[in-house]
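Only one protein chain is missing from this complex, and each of the others stays in its spot.
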Amino acid sequence: MSSSSVHRLLQRSVGLLHVLAIAIAVLVLVSPVWAQDEIKIGVVMPITGREAKPGQYQREGIELAIKQINDGGGILIKSREKKLPIKEVFYDDGSDQSRSAGMAERAMSSDGVVAVIGGYSTALGEAESVMPDRYQTPWITPGAGATTTFSRGYEFVFGTLSPIDLLGYTTAQYLGTLVDKGKLGKGLKIALALENTDHGVEYGRGIDNWNKEHPGYFNVVFSEKFELGATDFSGLLQKVKNAHADIFLADAHLQDYITMHRQYIQSGMYHQMISYGARGPEADARKALGAATDYIFAGIWWSSKLAYPQVKKFNEDYQAFTGHAPDSWYPATAYDAMRVLAQAIEHAGSLDKTAIRDQLRKTELKNSILPGQVIRFGKNGQIQGSFVIVQNKPDDKVDIVFPLDAATGESVAPKPKAH
Amino acid sequence: MGVTDGGNAGGSPVPPFVSVVVPLLLLTSLTAVPLVGPGPNIIRLLFVTLTLVTASVGWNLIGGFAGQISFGFAVFYGLGAYTTALSINGGIPPVIAFSLGAVVAAVASLLIGLPTFRLKGPYFAIATIGVSEAVRVVMMNVPFTGGASGYRIIDKTRFVQSHHYYTALALAALAVGISILVRRSKLGLALIAIREDQDAASDLGVNPFIAKLIVHALAAALAAAAGGVYARYSLFIDPDGVFAFRNGVAILLMPIIGGVGTIWGPVIGAFVYGLIHEEVVANFPQAHLLIFGSLLILIILFEPGGVVGLFQKFMRSIRARSSVGAHS
Partner (left out) sequence: MSAADFLNLFIAAVLLAGVYAAMSVGMTIIYGVMKIVNLAHAGFLMLGAYFVFEAYDRFKIDPLLGALLAFPVFFFIGMGVHWLLVRRIATSDQPTLTSLLLLFGVWLVLQNLGYLIWGNSDRAILTPRTLSSLEIGPISFPTVRLAVFVVAVASLVGLEFVLHKTWFGRSVRALMQNKEAGQIVGVNVSRTAQIAFGVGIAFAGAAGGLLAMLYSFNPDFGASFQLRAFVIIVLGGLESFGGVAVGSLILALAETFVILILPASYQPAIAFSLLVVALIVLPEGIAGLWAKRRRWA
């Protein structure tokens, strides 16, 4: 090779090396510097993709709590002798579990957050739950309720969503009270259509558990799982019809609830009681189904109809902050997750993550807006709260029908045949 | 299928010395990264990118060299992830677990390739989508691997991020090495002949079917190893995640961005996708789809040969200028 081409070669190599170095430097610099005068909290929620809507609502709940705390100056940190404001570091995980895990890891490892709130839906929650212990950073999920996430002996994992099998259990329990009151007969047959996810499986298990403990009340004659996002449920509904059940319990996401119930109505089906699991009173469902949603009941983690004063205040604040009323239960568990975290940080007196985690284990949020009015994490990190059963009533009304001490209206059972 | 040739076929404008120096520099810098302490996020980013490099280079073997465009590589990625996860939970050491995943995927690639290779162009592509999605749905229902709830690796060992990083780096280097070897071998020449005109190639004594099967198996093995390495890092996998159609699309996008059918195109494409995509998503939660989509459109409109194509044009124009200079 001639000397000039060697020269050019070296030039180019050096040039490329420069480019590489700059690229790496940029990446390093782009990593945020540790800001001393604020409390960084990571929030990883889906705002695009399949879980976009509930993710958005949960984000709003968290941000409302942050705003209220910051309006009061922030959280008092004893070791700094002053109040520090909260800074939210938000990532959209696009309803994708690998991105969810990646964003949680990113927040915990290099954004300098003291905790992460995230994981709407079980799959996203499970993916994220690997990171808290890895980076010794507390993590609270307001949207993932599967018990499997909390049964791995993790030390930094918490959840404000009560277990889903308890939801199924409470649903069956509610139906049992209707039998006791004489509104429903004994020995009725139940058909179950469960979405093929952790959620659906646990829901079904909860119902089975209650039935085993209370023989003679109900008989599950049909139970099958369906895939999310189907275009047509005719075949499945035909099987449900063939089962000749009295009660139809499904567990579905909103889109499938709408598609399935439309086809249910179109084929003229009827059951004495109908539920779609944790879906029922959603505004979008009302808009899509109109009067067909009447008398559908749902087991949910919170209702804006709860008669606690703190719930009333939350409803007003949320409406003012977002411009719309709280939809179903989504913002509530997130709102309280942020509040209990803030309380734990204050009790810890510093920004040390392990100290905050220790406080989370002990702390009790006393004016929680969730049913029961108190949040206390169980040994495995998950709260064992209670549920409310709500039933849709005509004219877009919703009533809490169970537990009886929180009820705002009477259960209508069996469902009128009218429509 | 509109692919550009690159690498070191005769008359290439890239001097052979550069094509050795630059990769070595890259490898050295990447090896040095964890040692200069850039923080766990950078290492995570690079780790993910390196697994993407492996999958991308793997896909390029069959899609770029042989011109057989598969949209369904998620199936191999997923099979690798699950096989590795099951093996590690069964007490098998990680490297063997990755290899097991590679073997399973290679076998699957034979089962898939045998009936589908005789399909023409788009039919093949769509058949691969069908296979990938069918496997995803089946995995969503098989209770043994957790079904829709996903599967967990129980790992009692302490997490040392650099171990995972170096594993991914080694695998990526291996992938590139395999790619270079294939390209320079008789098999590589045969594949290019097949890609340009399959019937003419067979007239010349190449058996296209066997050649494609071999390279499909290699490609599947690499994609599976990438899936396995990823699974070991993230500890939780589920069918809607690893077998997602979106993954199959990403795996094919990367070589296209970088320059399909070349050696370094898939590597560059994986870096672009891995680093830029994540930064865009992280910093623009409301607009990342728009940004990334526009980026893709611009690449395609202005340089369909990808980054490597751009580079080659640049090199050619320099050479043209220097040869003009020599004559005057």
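Going in written order, the chains are labelled A and B, and every chain counts its residues from 1.
Methods note: a residue touches a chain if its C-beta (ideal position, glycine included) is under 8 Å from a C-beta of that chain, and two chains touch if they have at least 3 such contacts.
Not measured: the values here are computed from a predicted model.
**Student:** Among B:Val137, B:Leu181 or B:Ile318, which one touches the chain that has been omitted from the display?
**Tutor:** B:Val137
**Student:** Which residue, A:Leu76, A:Val221 or A:Ala288, contacts the hidden chain when the whole complex is considered?
**Tutor:** Of the listed residues, the one touching the omitted chain is A:Ala288.
**Student:** List the residues of chain B that touch the chain left out of this view.
**Tutor:** 1-3, 69, 115-116, 118-123, 125-127, 129-131, 133-134, 137-138, 140-141, 245, 249, 253, 256, 260, 286-290, 292-297, 299-301, 304
**Student:** Spell out the interface residues on chain A facing the chain that's missing from view.
**Tutor:** Against the left-out chain, chain A lists 47-50, 52-53, 56, 193, 196, 224-227, 229-236, 238-239, 241-242, 254-255, 258-259, 262-263, 265-268, 284, 287-290, 292.
By definition in this document, only the chains that are shown with their structure count from here on.
**Student:** Roughly how many whole angstrom separate the Cα centroids of chain A and chain B?
**Tutor:** Here the centre of chain B sits 35 Å away from the centre of chain A.
**Student:** Spell out the residues on chain B that touch chain A in their complex, using ranges where they run on.
**Tutor:** 15, 17-18, 21-22, 25-26, 29, 33, 38-42, 44-45, 48, 137, 140-141, 147-150, 152, 154, 159, 230, 234-236, 238, 240-242, 244, 246, 275, 278-279, 281-282, 285-286, 288-289
**Student:** Which residues of chain A touch chain B in their complex?
**Tutor:** 1, 5, 9, 12-13, 16-17, 20-21, 24, 27-28, 30-31, 47-48, 90-92, 94, 96-99, 101-103, 105-106, 109-111, 122-123, 126-127, 129-130, 134-135, 146, 148, 152, 196-198, 200-201, 225, 227
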